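Only one protein chain is missing; all other protein chains are in place.
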Amino acid sequence: MRPFIQFESVSKAFGSVTVVNALDLAIEKGEFVSLLGPSGSGKTTILMMLAGFERPTQGAIYLDGRRIDHLPPYRRQMGVVFQNYALFPHMSVAENVAFPLEMQRVPRAEIAERVERALDMVKLKQLKDRRPSQLSGGQQQRIALTRALVFEPSVILMDEPLGALDKQLREHMQLEIRELHKRLGLTIVFVTHDQSEALTMSDRIAVFNAGRIEQIDDPQIIYDTPRTRFVAEFIGETNLIEAKVASVDDHVARISLGAGLSARAHAGNGLSAGQTASFSLRPERIRLGAVPEGSNALDMTIADCIYHGDHMRVQLTRDDFSLVARCERLAGNWTVGASVVASFDPSDCTVLTQ
Amino acid sequence: MKAAILRERSGALLLVSPVLVFMAVFFLWPLWAMVTAAFVDDAVSKVLPRTAAIIVSWDGQGIPSEAAQKAFVQDLTAATDEQALGEAVRRLNSAASGFRTLLGRTIPAVKAASEPAQVDLLTVDPRWKDTRFWVALKEAMPPYTDRNILAAVDMKRDGSGSIVLEGADASAHRLIMLRTLLVAAMVTIACAAIGLPYAMLAASLTGWKRSVLLLAVVLPLWTSLLVRTAAWFILLQNEGLINRALQAIGLIDSPLPLIFNRLGVVIAMTHVLLPFMVLPIYSVILGIPGNLMSAAQSMGAGPVRAFWRVLLPLSLPGLLSGSLLVFMVAIGYYITPALLGGANDQMISSVIAFYATGTANWGLAGALGLILLVVTTMLYTIYGRFSTSSRLPGA
Partner (left out) sequence: MFRALQFTFGAAIVIFLLMPIFAILPLAFTSSVFLNYPIPAYSMRWLHELTTADVWRTSIVNSLIIGGGATVFATVLGTLASLGMRKGALPMVGLLRTLFLLPMVVPAVVLGVGMQIFLVRLGLASTYLGVIIAHAVLCIPFVIVSVSAALQGIDPSIERAASSLGAPPVTVFRRVTLPLAVPGVVSGAIFAFATSLDEVVLTLFVAGPNQRTLARQMFSSIRENINPTVAAAALLLIIGTLCLGGLAALLRWRQKRSALKTAPSAI
């Protein structure tokens, strides 16, 4: 039994440049999967291959057990939401939403009813006779979404749909899309380069780098135990420090960090003693002061303390070794130059092969 | 993958091909026809193919051999296309006067003969003893000629075949070309002198004032060229508004001659072509960041220096492409000089039109047209290099 959507060693090259490289990706029905990666990493290309606007140079794409990579876009039954909405400027809102239903030759009366219902769902019924040019960005976004949903496609594809909205509206729309996904049981493939968007919305995140998947997991695993240096750096903020592996024992590694410091950390795959590796530690996992049982503890000096409103960023140093910690504002009163013990649990940090 | 690209490409080709064919047939081919008209000279050799084959080896002394004369008679007998024959006669007569009457006697005699092979030309008409006619006949035989293109620049081949200048009184094509360039240059300078400050003024204004200035440029562009020419005709004539006004305020006693002379042509052409100067300059000036002038002034340049050192150099590209455009259009101008100019103000287009429609001398019209076409194409290529968009304003 194949997964609902499957990329089977799909490659895509434009001329001599390979943009997507032997991609394997499986997405289950009802899942919300985000494709996350830096600009130019091939996210749009993957989405366009799924929608049918690009053809893979190699490999196969399956939908619901059927091979689809030879099908033209209009036979694929996928709702696509484009970054700039791509509403038809010469049609009213209602005509825009009715368009996919007309293409499916739904009877007229039913079209009217379904358009009505769909617009009701996004609370824009009163705008149905307007032209897209008479709508705000958020309203256009919602109409584009409605248009992609109304013909009940098997998959919804979104390419940075919220990129053009301001922060507040973007957060609101994130919740709205998430809610629709839950309520209607939609399968959504969502392209973004905003990591916090991916973290809050997705069931799973696929992190891309240069046309390859670096890691695909649920948001918590991606954040807590990044599998590669790239993922650790790309998602959230981290202290990434070169370290020497002293020993590895049942996924716990002993490492020396320099300046005479050592710690225990969760060991990534393929790690062996004697190796030089990268140690990743999230700033908010560092405690200053108290040292609970079984934690790593490092004696450091406070080099700087930066106020960030709801939290503080504390710069810690010891000789040429330095760390950034993120602390609650009320957690203590840090004075620059004071000595302090920084502690963190071995399960909260990871050692990765270079 | 390849197939998809191929499909898209052939679809695009299918869409483009009607215009491509249309333009090839009705634009490029006519231009080619004009060019060939200047060089092809087969009116005689088409009608007299046998003669042509033999007479080339004649040395030009005395009269051609018996065989050549036989071939000539045979050709005349076989020539049934009256129109083509007429063309050939006209061509021969222009090379040697008297040929028309000679052939007028010979052709009916040859055609009436029961045994054409026995016809003796010298008994039909003694003028066939004259070497002059036979030389003209021989020289009319080669199917290509440089006669027209040489004539277009007032040159010809003398008896020995070397290229020499035409006699000073024979033709005046060089003079007309020079005049064309002169008038075009005058118009270009006038347009530049008016257009540059005008475009700067328009760019420096805002609101309705700018709109009025721009509208004044665009409105004439939208008005029929003939209407504008007719209007200048009315304004410039002796009893026209301008002369009347000048007389009324007592500046002049008798009307100034404004029409049917160089002045009238330049005024009207400046009016017609001014928009082509103003619009490129204006768009270039608009592209100059507005704070550049203030920046220059803040660095200590006075307004005049800021103008000389900043605004003027930056608007030069506009001035250059505007000037090229005006000059290019001006050298091919026909209507305005034809209607407002005198006999001494006719430009190359008028001469081409005269040869083509007046005397049906396609060869010379084609040769002069070729020269104009080449010059225009060169100017357009330069224009395309200098201006960012090859689009013409007003289009």
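Labels for the chains are A and B, by order of writing; each one numbers its residues from 1.
Keep this in mind: a contact is a pair of C-beta atoms (placed from the backbone, for glycine too) under 8 Å apart; a residue touches a chain by one contact, two chains touch by 3 or more.
As the structure is a prediction and not an experimental result, all values here were calculated from the model.
Interface note: of B:Tyr198, B:Tyr282 or B:Phe327, the residue touching the hidden chain in the full complex is B:Tyr198. Remark: the omitted chain is touched by one listed residue; of B:Leu235, B:Leu279, B:Ala306 or B:Leu320 this is B:Leu235. Residue B:Val227 is the one among B:Ala78, B:Leu175, B:Val227 or B:Ile252 that touches the chain missing from this view.
Chain A residues in contact with the hidden partner, per the touch definition given at the top, are 51-53, 72-74, 76-80, 82-90, 99-100, 103-104, 131-134, 136-137, 140, 147-148, 151, 157, 164.
Seen across the whole complex, the unshown chain contacts chain B at 5, 8-9, 11-20, 22-23, 26-34, 37, 194, 197-198, 201, 209, 212-213, 216-217, 219-220, 222-235, 237, 239-241, 244, 271, 274, 328, 331-332, 334-335, 338-339, 349, 352-353, 356-357, 362, 365-366, 369, 372-373, 376-377, 380, 384, 390-392, 395.
Here is the rule we go by: only the chains that are shown with their structure count from here on.
Computed from the mean C-alpha positions, the centre of chain A lies at a distance of 67 Å from the centre of chain B.
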